[in-house]
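Next up is a structure, given as structure tokens.
As you look at this complex, bear in mind that one protein chain is not there, while each of the others sits in place.
Right after this comes subunit A.
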Amino acid sequence: MRLLTHNMLASNVKGVTNGFPLRLEAEKWAEKEVELNADFLRHMFSKIEWKALAGAARAVGYGELPDEADASMLDSEDFLRRFHHALLEIHVEEGALVCPESGRRFPINKGIPNMLLHEDEI
């Protein structure tokens, strides 16, 4: 799972009003190189919750992202590269996602988060 997906996911356990962001507990992760596409990053920037991305990046040991970001920073090549690396090149292999409100753990196995809910959580 890439951090892009982590940034979109919210917990939908019954009764949870704000299931975002899921806390990322990463045990194992890998990096795969992907071609940088500035257009995509600009397009996605408005949809990304920056704080959650920066937080998740720190959870996988990547602290190069600034705490705050705004659209003017997209002109910087250096910023784009860091943004790209955090968003698309880090794959979390093992670990868990934890719902911020209910504390429910969604385990990540072999890079696939298990988001299945139990019957009493629907």
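Going forward, contacts are C-beta pairs under 8 Å (C-beta built on N, C-alpha and C of every residue); 3 or more make two chains touch, one makes a residue touch a chain; residues count from 1.
In the analysis below, contacts and distances are computed from a predicted model.
> Leaving aside the chains on screen, match the unshown one to its UniProt name from "Trafficking protein particle complex subunit 11", "18S rRNA (Guanine-N(7))-methyltransferase", "Large ribosomal subunit protein mL38" or "Alpha-1,3-glucosyltransferase".
Of "Trafficking protein particle complex subunit 11", "18S rRNA (Guanine-N(7))-methyltransferase", "Large ribosomal subunit protein mL38" or "Alpha-1,3-glucosyltransferase", the absent chain's UniProt record names it "18S rRNA (Guanine-N(7))-methyltransferase".
> Which residues does subunit A use to touch the chain missing from this display?
1-2, 4-5, 7-12, 19-20, 37, 39-40, 43-44, 47, 49, 88, 110-117, 119, 122
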